[in-house]
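Contents: one structure, followed by commentary.
Removed from the display is one protein chain of the complex; every other protein chain stays in position.
Chain naming follows the written order as A, B and C, and within any one chain the residues start at number 1.
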Amino acid sequence: MTLLVDILSWILIVGGSFFTVVGAIGTVRFPDFWSRLHAVSVADSGGMLLLIAGMCLQGGFTLVTVKLILIGIFLFITGPTATHAVANAALVTGLRPRVARDIEAVELPPYSDVPDPRG
Amino acid sequence: MFLLAALALFAAMALVLYRLYAGPTLYDRVLAANSFGTTTVLFIGVIGFLTGRPDFLDIALLYALINFVGTIAVLKFFRYRAIGDIPQVPDREVGS
Amino acid sequence: MRVVVTALILFLLWLLMSGIYKPMIIGFGAVASIVAVYVGQRMDRADGDRVALLLSPLKFLGYLGWLMIEIAKSNIAVTRTILTQKMPIRQNLFRVPSCQRSELAQVIFANSITLTPGTITVETEENDFWVHAVSFSEDDHEALADMGARVAAIEPGGAA
Partner (left out) sequence: MIETLINIALFAMLVFTALAIVRMDRLFAVVMLSGVFSLLSAMLFVTLDAVDVAFTEAAVGAGISTVLMLGTIALTARREKAPSHSSAVPLVVCVVTGAVLVYGTLDMPNFGDAKAPANLHVAPDYLHDSIEEIDVPNVVTSILASYRGYDTLGETAVVFTAGIGVLLILSGLRRRRRYLDEDEDT
């Protein structure tokens, strides 16, 4: 039984580590801000969920697991909210996504009340 | 196992730190800082298991909270040029 | 009524976080949660909005399970995009109609879109979301419409 739990948590934690690193690689490799958003969300959703699940299995039925689950739920809700907030702020302040050449770009709402997103 | 996770998180932190330094836009930096915060939360959890004392999760929870509030505060600040109450006439405040 | 419930929830959280059950420390927790609620009441900063949690829990759990599978799938897809030599990026920003009625369901839908890597909700309008995709394909419209229908199904009185 413990062996099974150990193997499972091994798989989860290795997978979580893999996705975290891949997300970080993506933040470096991707060419512009809008694609980097997606790389970060790989680390934030996949990596985070798998790592927390693996640690929960190692924690067993204790308060540690309860806290881990609390952290997991919190990150599960706030992660996408923060990503959305960043993307929305970028869009509103006039950082336009580059649309692929073969797709006809849709019209965007007229924003850009704040100049110079380069801060 | 947790050593592997710690190493992976270190690699992720270093790469994200590079992005935080390189920029180029402000939003890249906010995104990188947020991602760094998430990595920190996970790292504190992993450290707890690695040293056999998983009692540090309170700090991890606190960091998750502060990280989120901080990200939102930075973005709100950049949107409205003010922290605290949003001014009643945002257009004018933003333009000034 | 609401105050009592808030204090009770805070106290429950205290019990979960502390892990030490001696009378004095539990007493500290009770006093702390009551003081926190009282100060919050005095500050009068709660907006008084009520969020109706009218979701059927069983269906919601089922939806969560389905969402996990979707997250896994799209994680693998984006991982492939990141790791291949020539990153096949095809960015697009498009509208997705949101057919949910309650605000809560709309929030769940928007967050689900953002949670699955590869798609991000950028802007919300009355009945539409602006979604940004990193490697867009024509199937994405259908996939997101399917997800929207699933979220609508967990609302009360939604099409099952």
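Quick note on the criterion: contacts are C-beta pairs under 8 Å (C-beta built on N, C-alpha and C of every residue); 3 or more make two chains touch, one makes a residue touch a chain.
Just so you know, these numbers come straight off a predicted model, no measurement behind them.
*Asks:* Of the residues in chain B, which ones touch the absent chain?
*Replies:* Residues of chain B in touch with the missing chain: 3, 6, 10, 13-14, 17, 20-21, 23, 26, 29-30, 32-33, 36-37, 40, 43-44, 47, 50-51, 53, 55-56, 58-59, 62-63, 66-67, 69-70, 73-74, 77-78, 81-84, 96.
*Asks:* Can you name the residues of chain C that touch the chain not displayed here?
*Replies:* Residues 20, 22, 24 of chain C touch the chain that is not shown.
The rule is simple: only the chains that are shown with their structure count from here on.
*Asks:* What is the distance, in whole Å, between the centres of chain B and chain C, each centre taken as the mean of its C-alpha atoms?
*Replies:* Going by mean C-alpha positions, chain B sits 19 Å from chain C.
*Asks:* Which chain B residues sit where two or more other chains touch them?
*Replies:* Correct list: 58, 61.
*Asks:* Could you pull out the residues of chain C that touch at least 2 other chains?
*Replies:* Within chain C, the residues that touch at least two other chains are 17.
*Asks:* Over in the complex, which chain B residues touch chain A? Could you list them?
*Replies:* 1-2, 4-5, 7-9, 11-16, 18-19, 23-32, 34-35, 38-39, 41-42, 45-46, 48-49, 54-55, 57-58, 60-61, 64-65, 68, 71-72, 75, 78-79, 91, 94-95
*Asks:* Quick check: in the complex, which residue numbers of chain C touch chain A?
*Replies:* These residues of chain C touch chain A: 16-17, 19, 68, 71-72, 75, 78-79, 82-83, 87, 89-95, 110-111, 114-123, 130, 132, 134, 136.
*Asks:* Provide the residue numbers of chain A that touch chain C in the complex, in ascending order.
*Replies:* Answer in residue numbers: 19, 22-23, 25-26, 29-31, 34-35, 37-39, 41-42, 45-46, 49, 63, 66-67, 70, 76-77, 79-81, 83-84, 87-88, 91-92, 97-100, 102-103, 105-106, 108-109.
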